[in-house]
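Every protein chain except one is present and positioned as in the full complex.
Here the chain labels run A, B, C and D in written order, and each chain numbers its own residues starting at 1.
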Amino acid sequence: MDVLLQQLFNGLTVGSVYSLVALGLTLVYGILHIPNFAHGALYMIGAYITYTMMSSLGFHYLISLFISIIVVGFISVLMERLVFHPLKDSTPIQHKVAAIGMLLFLESLAQLIWGADYQQMETPFAQVIDLFGVTVTMQRLIIVITAVVAMILLYLFLKRTYTGATIIAMAQNREGAHLVGINTNKVAMLTFFIAGVLAALGASLTSPINLVFPSMGHLVILKAFVIIIIGGMGSIPGAILGGYIIGFSESIGATYLSSNYSDIISFALLVIILTIKPQGIFSKGEA
Amino acid sequence: MLDLENVSVKYGNFTPVEDINIRVDKGEIVVLLGANGAGKSTTFRTISGLKKTSAGSVKLENEPIHDQTPDRIVNKGIVQCAEDRKLFPEMSVQENLMMGAYVHRKRKAKIKQTLREVYELFPILYEKRKNPAGSLSGGQQQMLAIGRALMSKPKLMLLDEPSIGLAPLIVDQMFESIQQINREGTTILLAEQNAHAALAIANKGYVYENGKIVVEGSSEELFANEKVRKAYIGA
Amino acid sequence: ACSGEEAGGNGEAVVNIGYTGPLSGAAAYYGENTLNGLEMAVEEINDEGFEVNGTTYTINLETLDDQYLPNEAAANARRLVQEHNTPIIFTPHSGGVKALQVFNEQENFIIGAYTSEPAITETGNSLTVRIPPSYAGYVEPFTKYMMDRFGNKLAALPPVTQYGKDWAEGLIPHWEDQGGEVVHNASIDFSKDTDFFTLLTNAIENDPDVMLVGGPSEPTAKVVQQARDLGYEGGFMIMDQAKLDEMKKVIGGSYKPLEGSIGTMPLVNANYPGTEEFVKKYHEKYDEDPGSEAGFHYVSMYIFVEAMKAAGNTEDAKTIYENIQSGLDGLPEDKKVYVIPGIDENGGFEINTRVAAVEDGEIVPIKVE
Amino acid sequence: MTSIFKSRNIVIGLILLAILFPFITQNEYFLHVMTLAFIWMIAVYGLNLLAGYTGYLSLAHAGFFAIGAYAFGLLTVKAGLGFWSAFIIAPMITTAVGFLIGLIALRTKEHFFAIYTLCVGYIIYLLVDKWEGLTGGVRGLIGIPAPSNIGPVNLSTPLAQYYFVFAILLLVILVIYRLIHSLTGRTFIAIRNSEDLALSLGISTTKNKLLSFVLSTFFAGIAGTLYACFIRFIGPDIGNINITFDLLTYMIVGGIGTLSGPIVGTLLIVWLSQNLQFLQDYRMLIFGPLLTLMVIFSPGGISGLFSQWYAKRNLKKSAKFTKAEEQV
Partner (left out) sequence: MILETKQLTKQFGGLFAVKDVDFTIEKGKINAIIGPNGAGKSTFFNLVSGLYRPTAGQVIFKGRDISSLSANKVAKLGVARTFQTTNLFEQASVFDNVVVGHRLRTKSTLFDSIFRTRRLKREEEQCKEKAIQVLQFVGLNHAVDQRVANISQEEKKRVAFALALATDPEIVFLDEPTAGINPDETAELSELIEKMAEKGLTICLIEHKMQMIMNLAEQIMVLNYGEKIAQGPPDEINRNEEVIKAYLGGSTSA
């Protein structure tokens, strides 16, 4: 087994998940111009819903996953309606705080419903494959492929369709969007829906190789922030690229530096980058 | 075509627009004159549905629109070119114009055509089509705003002080283009400080004084009106 | 001051016993387990109550959440003493214990400390009882068994908790004394590491014969599973917090992936006098198998009650503390979920540990001399 | 000027109340909770100075709190320094670190700043958590000494500690009060409102932002130090992001950018959570939404509400002080 190869693959898997989460975050940032701290909670809820569908209702993994992304999509929309819409013309700090409030709420809600202990999610795709010396489980292949497909679709949607463009337009000037005849409420809801879907997708994909617990979103969301800053806030390609950068630097870092400090790597990376370039690397990269 | 009947607007307990009546007929150019804070922009915001009326009704071709959302109103053919432009700063000039044609998104060919027209009207925009709108100068942004409004081929176009920050030469061009746009069949409602140039091209006008309409009439009448001459033509 | 006073006029007196532990946050599940043990004991005891020189007492368990935070634990303890004047306060984490030790002697209450941190009993606090066994008991049999069966190259992958660290630090020196070698040593953080593959890949790269893993059963099982996925064929030493039987459920109902694992004897398989009954009752109450946290708290509650009886006193912590040994001796057979012969001079319970291993897909007990 | 500090006698009243509190409640536990609340207040004032008056929301605050606490802990336990010397040096250390981090962090703005500090805070937490050699890792630090006597005054009893912490809190409030109502404060507020304009008015934004940041870390440092010598055991958790969120909640509920906010918010939440014990794990089911509702319906927090009502009641004065109460 070649470590480097294996670790590169591991990095690819994790990176894919990071990218998915970061994408949603960056989209919402674009619309709201606020970092949605509650995004990590959506991620966590997504995992739990899939888990419940499977364990309590005995649905197939894929069906559960589908239900989960839809439900979380709507929860996300709800959040926009109830929290961020009323706040649309208030200060950045208010936005951040509101988001944090939601985060705390959803987490204790999850604990109330599902309890605080580690849950673990079955997957029908547990088969182990061996690709030229690299150990690959089916699940991991699925993670990578699904993620990539999802990203391509999203990118086309935003670049090639008018509806996609409205998201970006609205991100830059709400009233301006009104004046050209865009229904900004629809756009906002659409964006949040997409973000929710991506979060739930990421979570449901990765849960079978990991664990499900109320605070599972914390670190992921923190890293997602690191990613979108590295990638330039609001930049789609930036988020994707950033996701993989972090994914790889972690798995490689854990191998050749120290596994105990592997969490710090991504943050250190960020601190270094912002120190050199306060606006992020690809800050011009408006999607 | 457009009728404002006894319209009042409130910001909290403050009433920037009170019981005004405005009538715009098809093919006309109508101008709103008035000091700062007189209520012109508020009127415009109300027509566009960005601000709700507290009393009275706004009718387009005799159907009320004051309860409609801004995007609906644009779809009905009323587009506004706002005082503070409301461009998409990080989008390129061309992308801004394309968004202007959002309501016609289905008809690609038509959009191309209109785009060409706008570039003819404002060549500078063509030069800068790849630059982000935010990097344009004050005046260039003004042109872009008007261009974007034109892209939706509106029936009725609301221009809020289009001459702000424009060089005299451009101001003249601007008013010419407005006339031209009007000739091509777009009805125009114009808010202006620059009463001289505005009245020169307008069919009729209304004069605001803190929220109420104090004088109205054909441009000739307004030219003749002493009060108006003193206050707004500065002659 | 409630202790000793007439409660509800039914001629019975009440002893308040305190508990402060993590009932929210990441450690809540652990906290709940510890509490379950106590509550079960209390219910049983209150059925007929217990008699201390003449008066019949029942126990009133006052529980407070401290989110695993020392300062919260301290605040709670002060509250328990102030408002319920509790002679005994249980707390299941070393942070809390340390924060309580700052004032438990002045305030005169016993700390029922469920932590294996040696330091807490070495500080010479005169009113601390360390409930769980030190892992010392496991180190020797684990090492011997693994070296005999698999070899002497060890990869240590303890969880980043204090518990995990202590365990590793307890085991590794002994392993090396026995001529073993530690080829890889890194800790796993279940709440932070997004992918165990990365860590395991590195560990397995040094092809160890044995892995030291631990933590709650689910994640530990996960690690075992993924190690197998990556083609690891050696043995696992499993720290006592994880239960072989629970892990089996997680992995899919078979002991097969756990082949060659050694760990604490699952309470369900252990044959202490009181175990079977306890497991049964616990199952009825919470429909899941009890872990050792629950078991130990259950039995300690009984021990303290016995101690109070022996002391003939339900209020003065010192007197009660002095009588714990007699409490241990007085413990009825059928309550012996664990057999605890004595308490050492530092206030730690002396418990003889039971060890089990998986051989050919079966749980087999391992002799500990 | 906040309405509380508006009329001198209310202030004096409150101070008296605080002084008499221990005798009113003969309850050590209340005393303990109150003392802790005071410590949090000090930290919240630090946060408020930066977020409320200068417009920069730092999410590394718990990190600096932890640095203060650990600095004190290590100085006394490992370096064997005397109580008072450690008590002076620990906040200094915090401030020094704050200075260095501020230099870099303040190159970023708004959200970048928030996230940057979020990550800095997390790094601090991870370092405390993982660097066992120094901090004892998850095991934490034990054996931190209680305040040693000042001359005859014995500071080891809960009562004495209560007054000790209270005295320091008063000092902090006084300092903040003077700061806010001085040119320095006006400068901060100017920056909060528009940095470009501030610049063109000859205000060195870099210098003043750094000043505000360093001050806020200084207060976090003091709070941390007090925490360490009050609880006398510290673990990595005190550097955890959740603590920052708590402090944030205190500030927002009380009223961001107001002088009375930190007191009101902290007292309210701390006592609520003590009495919501029956809800135990689910406190956040209440505080989370509370936080959100607060920023939606009353961005000025409770103090904001109060001063609005006060302003209505007393229009003439309103113009003078609403601005200080004005939320960011």
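Here is the rule we go by: contacts are C-beta pairs under 8 Å (C-beta built on N, C-alpha and C of every residue); 3 or more make two chains touch, one makes a residue touch a chain.
Because the structure is a prediction, the values reported are computed rather than measured.
Under the touch definition stated at the start, the shown chains contacted by the missing one in the entire complex are B, D. The omitted chain makes contact with just one of the residues D:34, D:190 or D:302: D:190.
Among the residues B:43, B:96 or B:140, only B:140 touches the chain that is left out of the figure. Mapped onto chain B, the footprint of the missing chain covers residues 34-37, 83, 124, 135-140, 142-143, 161, 164-173, 193-197, 230-234. In the full complex, chain D touches the hidden chain at residues 175, 178-179, 182-187, 189-190, 193-194, 196-205, 211, 215, 319-320, 323, 326.
Here is the rule we use: only the chains that are shown with their structure count from here on.
Ranked by distance of CA centroids from chain D, the top chain is B.
The central chain of the assembly on a C-alpha centroid basis is A.
Between A-D and C-D, more C-beta contact pairs join the chains of A-D. Centre to centre, using the average C-alpha position, chain C and chain D are separated by 37 Å.
Averaging C-alpha coordinates per chain places the centre of chain B 76 Å away from that of chain C. The multi-chain contact residues of chain D, meaning those touching 2 or more other chains, are 130, 281-284. Of all residues in chain A, those touching 2 or more other chains are 108, 111, 116, 218, 260, 263, listed in ascending order. Note for the complex: chain B touches chain A at residues 48-50, 69-71, 74-75, 79-82, 86-91, 95, 98-100, 102-103, 105, 148-149, 151-152. Those residues of chain C whose C-beta lies close enough to touch chain A in the complex are 24-29, 32, 160, 186-187, 189-199, 201-202, 204-205, 216, 218-219, 221-222, 226, 229-231, 250.
For chain D in complex with chain C, the touching residues are 27-30, 32-33, 36, 129-130, 132, 137-140, 142-143, 227, 231-235, 237-238, 274, 277, 280-284.
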